[in-house]
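Only one protein chain is missing; all other protein chains are in place.
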Amino acid sequence: MKMFSQEHAKEKHTITEATKDVKKTPTLTMTNFDHLEKLRKRSTYVAGSCKEIRDRYNEQEDGLYYLTTANGMVYQTFCDMTTAGGGWTLVASVHENSVYGRCTVGDRWSSQQGNNAELPDGDGNWSNRNTFGAAEGATSDDFKNPGYYDVVAEDMSVWHVPNNFPLEHWNQAAILRYHTDNHFLSLYNVGSCSNRGPAIPIVYDHGDRVSTRMLYGPNPRGEFEPGFITFRAINNERAAMAICSGVKPITGCNTEHYCIGGGGYFYPDQCGDFPSFDWDRLGREQGWSASKEMTESAVLLFYR
Amino acid sequence: MKMFSQEHAKEKHTITEATKDVKKTPTLTMTNFDHLEKLRKRSTYVAGSCKEIRDRYNEQEDGLYYLTTANGMVYQTFCDMTTAGGGWTLVASVHENSVYGRCTVGDRWSSQQGNNAELPDGDGNWSNRNTFGAAEGATSDDFKNPGYYDVVAEDMSVWHVPNNFPLEHWNQAAILRYHTDNHFLSLYNVGSCSNRGPAIPIVYDHGDRVSTRMLYGPNPRGEFEPGFITFRAINNERAAMAICSGVKPITGCNTEHYCIGGGGYFYPDQCGDFPSFDWDRLGREQGWSASKEMTESAVLLFYR
Partner (left out) sequence: MKMFSQEHAKEKHTITEATKDVKKTPTLTMTNFDHLEKLRKRSTYVAGSCKEIRDRYNEQEDGLYYLTTANGMVYQTFCDMTTAGGGWTLVASVHENSVYGRCTVGDRWSSQQGNNAELPDGDGNWSNRNTFGAAEGATSDDFKNPGYYDVVAEDMSVWHVPNNFPLEHWNQAAILRYHTDNHFLSLYNVGSCSNRGPAIPIVYDHGDRVSTRMLYGPNPRGEFEPGFITFRAINNERAAMAICSGVKPITGCNTEHYCIGGGGYFYPDQCGDFPSFDWDRLGREQGWSASKEMTESAVLLFYR
């Protein structure tokens, strides 16, 4: 199993050494045991968000913590305790399992029901309370936890992490990391191509406006402005994308080439979590196609 | 994210106020903290059902509690502690994610393998130990927890709650709520159109025989009698539906128009969790089509 992955192999080696040592030096056993015991102690924390954990328990270490929703549902998720003061709660990840799939299995953020004009909202997971996946699997599959609808967000942080990277390497492996800092909180209605949702300026934690622009196709580069998170962008087919990660549409209505999730119908058949990132073939530096790095990176969403 | 839903917006506002106050008045912090702490205390309860929690810990508040199966699996689910004395354990919900889908992704209670004569039992989730979903998402997706096969049920309660309503509003939002009170416990074999499973008389907690009848299409109204839960109804194509929610078939064998779940093959292509609720178009007051309210409501199943 693990033997198929180099990075797992390394882990295995490391941990194996530890295990071997266990049999020789009880001290090392305790180290390993104490490590797990420390992590288990976090299950006693009572908090609704990573920010509350930071403030109440003065935790400053990135990692998995237990959160409780207003209804009492308990779940584990990743807390970024270091970026810009920390306290960021991972609430979701958008992972494109196959750009060849057209709203098929695994396209939970758009639709798993095919490209269907009768289902403009698709699976509706952007606004309902359905949850799926696990924190440690957030770069290998779509992930949505109760924090998505329960945590009171003042700001948002986004990490673009190459698929299948393990949690302990997310921060380093990310091709792009940014967050807002203006405490946007207002409520917006469904927009249109010309009247879309809010575009929130972002602060880059990794990457910049230039690298953001280059991560999308040559054609759309003239249609958006980097340095924003835009919500509820609408394209020519009136399909609503949930989020434009890192950019703000400024002209044209071809948002399906650089915005993700949300809709259940696109024309022509370009449905999916990353609707049309492969318009001119996957990952070619040409036409409307987004870069291979972008298409093959999961988009992790944090609240604070 | 949350900004797409009015009700979420309200929540956000409320909770946000609380959060803001946190920084000003420690008392309010404690209030919020104490609320979560109270809910977390429930994790110390040892019980196999909501009835045991009611009896052992004298809890009378609706909400999420921790249950333990005979094998020791621990899970959280919603307990209705008020209806007819309380002690009702939410064990499952049947949610039609798309009446246009024909046993496609999301039709867990029927089949996700397409309308297939070689798979008459479909996914078989009515009788196996597979589980899926989470309590807070029970109106947004199919839900089945270990209580479904572990809780010792004497009676059953059913809530029909409009899709995507949040847990704290289920009771008020339900278009229909009813339960049995005759402690039915016997075991039934697979039936036929004329020899189906048991039909248990129900007590209405919200709605009545008249409103139940009107929730289904004009044509089938003459073929069933409201005021019952019927199990294992069989239709003309020999497909077994798991439950006829609120009614008892009396004539004809067109149960696919008012019974749900269970089968993996229907003719013509009318497969799905709500097999043929859209026979004469979705939600038209005509022919065999069930009402829009019924088709767009999740069916929540409770045991006691």
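Miscellaneous remarks
When the chains are written out, they are named A and B in that same order, and each has its own residue count from 1.
In this text, contacts are C-beta pairs under 8 Å (C-beta built on N, C-alpha and C of every residue); 3 or more make two chains touch, one makes a residue touch a chain.
Keep in mind that this is a model prediction, so the values were computed, not measured.
Among A:Thr82, A:Asn116 or A:Asn164, only A:Asn164 touches the chain that is left out of the view. Interface note: of B:Tyr216, B:Phe231, B:Tyr258 or B:Trp288, the residue touching the hidden chain in the full complex is B:Phe231. Only one of B:Cys79, B:Val99, B:Ala199 or B:Leu301 touches the absent chain when the whole complex is considered: B:Leu301. Counting the whole complex, the residues of chain B in touch with the unshown chain are 46-48, 56, 68-74, 91-92, 104-105, 112-114, 116, 118-119, 123-131, 146, 148-149, 152-153, 185-188, 197, 231-232, 242, 301. Chain A residues in contact with the hidden partner, per the touch definition given at the top, are 1-6, 8-9, 11-12, 15-16, 19, 32-33, 35-37, 39-40, 42-43, 63-64, 76, 97-98, 100-101, 104-106, 133-137, 139-141, 163-164, 166-168.
In the analysis below, only the chains that are shown with their structure count from here on.
Chain A and chain B carry the same sequence, and matching their CA atoms takes a turn of 120 degrees, rounded to a multiple of 5. In whole angstrom, the spacing between the mean C-alpha positions of chain A and chain B is 31.
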